[in-house]
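A single structure is presented below for examination.
What you see is the complex with one protein chain gone and the rest in place.
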Amino acid sequence: MDPIERLSRLFEKFPGIGPRQAQRFVQFLLRSSPSARRELIDAIQHLGGSVRECPECLRHHAGSKKVCALCSDAGRDVHLLAVVANDADLSALEKSGTYHGRYFVLGGTLHLGSEQATGLHLRELLRSVPARLDAGLEELILAFPANPEGDATAARLHAEIQRGFPALKVTMLGRGLSTGSELEYADHETLKSAFENRR
Amino acid sequence: MDPIERLSRLFEKFPGIGPRQAQRFVQFLLRSSPSARRELIDAIQHLGGSVRECPECLRHHAGSKKVCALCSDAGRDVHLLAVVANDADLSALEKSGTYHGRYFVLGGTLHLGSEQATGLHLRELLRSVPARLDAGLEELILAFPANPEGDATAARLHAEIQRGFPALKVTMLGRGLSTGSELEYADHETLKSAFENRR
Amino acid sequence: MDPIERLSRLFEKFPGIGPRQAQRFVQFLLRSSPSARRELIDAIQHLGGSVRECPECLRHHAGSKKVCALCSDAGRDVHLLAVVANDADLSALEKSGTYHGRYFVLGGTLHLGSEQATGLHLRELLRSVPARLDAGLEELILAFPANPEGDATAARLHAEIQRGFPALKVTMLGRGLSTGSELEYADHETLKSAFENRR
Partner (left out) sequence: MDPIERLSRLFEKFPGIGPRQAQRFVQFLLRSSPSARRELIDAIQHLGGSVRECPECLRHHAGSKKVCALCSDAGRDVHLLAVVANDADLSALEKSGTYHGRYFVLGGTLHLGSEQATGLHLRELLRSVPARLDAGLEELILAFPANPEGDATAARLHAEIQRGFPALKVTMLGRGLSTGSELEYADHETLKSAFENRR
């Protein structure tokens, strides 16, 4: 196949990229210097070489040790464990600076209309709970997006944890008006939570 | 002036309507039947004739009595008073069915960069508090939009009420993830509230 | 019915207006002065009283005479007749200042998937052609939007005119790149016309 066409097809697999933007990426690389292309190749190679999955939180990291910097940080609050859908959500919470506990990356959310949890690390999470309880875990926070998939995932996890570890406190992120919300455009559920969580 | 142009100019004053849509409204009325135009004229006339401001909550209503249906409804919870920016927000809260207390329409929110509260019924609200306390008022809920103007209005009202009625409990609508919120796109303040309001 | 609700329902019938904006219009009128509401009522009344359909071009106008200002303007080029879908398109062409012939308002475009031309003044147009030819008409310009409905209407009109008046020249507005068009996003038909109409 034509090298331009071949690379364009690969960029089309990138998230959110259609044929037109994939072609634009190729044109961009064609106009780039050979050293810029080598730099990109090198960065992709290093990504594969140095990145590993943390055995504790299952997120991808590029540290020199097996366990990631967050999981090996003794300063993090061991009483709290936030279960997030993916690395990007973990990263968003870290950047907000509002949470100082531990994390677990579930690997996604449930698909609606499907009972299966393929690809989600539900077993791994449940298996890790006894050791975490021994280490002081008191509360598991289901930090999923406020959408039907997030809610379904939270409900499923909640049920499984209550069955296995009835004494473990399980919470969900609070609902209410998010920054910028107008009352006029808010849905019933958001207004209800906003009243319930008033303070 | 040309009658088409004249009406078009008046429609341009409607909220969110530019010259093009104003002209489309006129074309729509031109193509309407004479009886449809009379019906519209009649409805505007009746609006002016029958609508009044409720002396209790200051909202506009079209009831036959001076006091509006909500304020004269003995079934509403007299312990709670929600202060809202305008009639549309009151209407949104009513439709959500999540709140059963009384209302007060402030008439807008503060403009940032201005100390003035022109057009806002701050005095009227404060003056009404003693009678409301006598009637059983226990909590005043500042139900403003989650934006800087709403926050500034809430801060100002909070300060004035605390000065005048230090015993009255004042709350604000809860913040957190609103329906549809993705963690990845949520701002710091929303994530912070979401963690604080977790349950 | 509640006067607020009643007027809101009428505004919902306006083109492009949903329930929320209809309510906002009512709130706007509620906050308007009584004299502003009377001004609006008066303008709607005058619209009905003074506007009439021009017997020549079939557009709505508010002149004091039966025939509209454009059709009675001796300075307009009688050799050209532009057939447009509606008053708004006529108005757009007039504002552009690029055309100085006569007009005929067809009253809409054909709906795809329907042979019927209900509401379109096809008969009126065809019946007027002999007198127009006597007055000097040389070219009939089908000035419809560049979409499938416009094309279908042009094709139908073209056929009917050729059958009835085979000597009359019939043209369509030129296709090509419109202002702002990027080649990358232009469709096949537009590029084809752009090459054919190059100059």
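Quick notes on this one:
Letters are used for the chains, namely A, B and C, taken in the order the chains are written, and counting of residues starts over at 1 for each.
Methods note: a residue touches a chain if its C-beta (ideal position, glycine included) is under 8 Å from a C-beta of that chain, and two chains touch if they have at least 3 such contacts.
A quick note: this is a predicted structure, and the numbers were derived from the prediction, not measured.
Between the chain not shown and the residues C:Glu5, C:Asp73 or C:Glu196, the one that touches is C:Glu196.
The missing chain, though absent from the display, is touched by one residue of C:Ser64, C:Thr98 or C:Ser114; that residue is C:Thr98. Annotation for chain C: contacts to the undisplayed chain at residues 84-85, 88-89, 92-93, 95-99, 141, 143-147, 171-199. Taking the complete complex into account, residues 2-4, 6-7, 10, 14-16, 21, 23-31, 34, 37-41, 43-51, 60-62, 86-88, 91 of chain A touch the chain not shown.
Basically, only the chains that are shown with their structure count from here on.
Arrangement of the chains shown, judged by which pairs touch: a linear chain-to-chain path with two open ends.
When chain centres are set by their Cα atoms, the one at the greatest distance from chain C is A. Note: centroid distance chain B to chain C, computed from Cα atoms, is 40 Å. Chain A and chain C have centres, each the mean of its CA atoms, that are 54 Å apart. For chain C, residues touching at least two other chains: there are none.
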